[in-house]
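The complex appears here minus one protein chain, its other protein chains still in place.
After this line comes subunit A, so read on.
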Amino acid sequence: MTSTVAEKPTEDDTPRRRPLRLRLASANTLWISLVLLALIAVFAAINPGAVLTLFNLQTTLIETSVLLVLAVGMTFVIITSGIDLSVGSVLVFSGITSALVMNAMSPGGDSTGAGWGVITVGLLVALVSGAAWGLLNGILVAKAKIPPLIVTLGSFGAALGAGELLTGGSDVRTVPDALATTLGSGTSFGVVPNLVILAAVVTAVGAWLLGTTKFGRYTYAVGSNEVAARRTGIAVTRHLVLVYLLTGVLAGLAGFMSLAYFRTTTLTSHSTDNLNAIAGVVLGGTSLFGGVGSIIGTVVGVFIPAVLQKGFVIIGVNVYWQPIAVAIVLVAAVWFDQARRRARNSR
């Protein structure tokens, strides 16, 4: 074989390196992690007494738990180069159906004293409600080929509207005590809030699913080059439906968690959850162009706004600075992503 060809001779036995995708993702994750640590350090330096208290740590984690569950699903969707604006409304809708069913199953329509049987049904109802919206989103995006931005903008409005129809526009405030005191405000191992444990488990499962399974690999492939994925025989349509379904189920779970924590269906307080989740995911290094991203990054990304919020309260800065600070970090993060892509494409 006489293939003495121009391209540079290469040393075959370069030491084994990790996949470039992982290295890039982790490089991005590394930077944003440093930002997070720097934020914590700055706040801690300004007010050492307040920052590292157990209470502040617990509340920051709890307040981030629900958002983190949404963001894990959002990471999958964004890696397929899609978007899901409906998560906050689906959260509310699932909380409502869950609370209503638990009430209906309890004597006098008041589920405050309900037992674990009723609560389990409530959980299932929340998950199924989320799944139904996710399935609808997925079918409209993948089969009807409607842009995900439009589909989920539609379900964003529709899910909230449907929830308000069910409740007549006022919150359901009867939630089983057994649920609220365990999942909602209970702790395990003395100090770790149960809500945080659940979110951590969801995150770990999400990271495992994305990083080590065929499902995860196909998620990257679909976002990277849909045509190529189709040609290699991947059922792209089915995969997209499943990704939106997964996000819906997680939004349903988040609705149940929110119900347990706040003891009410919080009709009006989730209108920007979708944007917060997207911001967290993008801050964490997941590319809106698809094909790139990680769950670890999302975890870090979700905590940055939370830490800013908490930090501003602790050091006495007007909290209205928080969205402005988040906005700056977010735009900077996307700018870096773009610059990196340009550098790559011009090679």
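FYI, contacts are C-beta pairs under 8 Å (C-beta built on N, C-alpha and C of every residue); 3 or more make two chains touch, one makes a residue touch a chain; residues count from 1.
Here is the rule we go by: contacts and distances are computed from a predicted model.
K.L.:
Could you check which of "D-xylose transport system ATP-binding protein", "Ribosomal protein L11 methyltransferase", "Anti-sigma factor antagonist" or "Cytochrome bo(3) ubiquinol oxidase subunit 3" matches the UniProt name for the chain that's left out?
P.N.:
Of the names offered in "D-xylose transport system ATP-binding protein", "Ribosomal protein L11 methyltransferase", "Anti-sigma factor antagonist" or "Cytochrome bo(3) ubiquinol oxidase subunit 3", the absent chain's UniProt record gives "D-xylose transport system ATP-binding protein".
K.L.:
Of the residues listed, A:T53, A:T120, A:T181 or A:T213, which one is in contact with the missing chain?
P.N.:
A:T213
K.L.:
If I consider the whole complex, including the chain that's not displayed, which of A:G186, A:G291 or A:P323 touches that chain?
P.N.:
A:G291
K.L.:
Per the definition of touch given earlier, which of A:A38, A:L165 or A:A228 contacts the omitted chain?
P.N.:
Of the listed residues, the one touching the omitted chain is A:A228.
K.L.:
When the complex is taken as a whole, what residues of subunit A touch the one chain not shown?
P.N.:
1, 3, 5-7, 9-12, 14, 16-21, 24, 212-215, 217, 220-221, 223-225, 227-229, 231-234, 290-292, 344-345, 347
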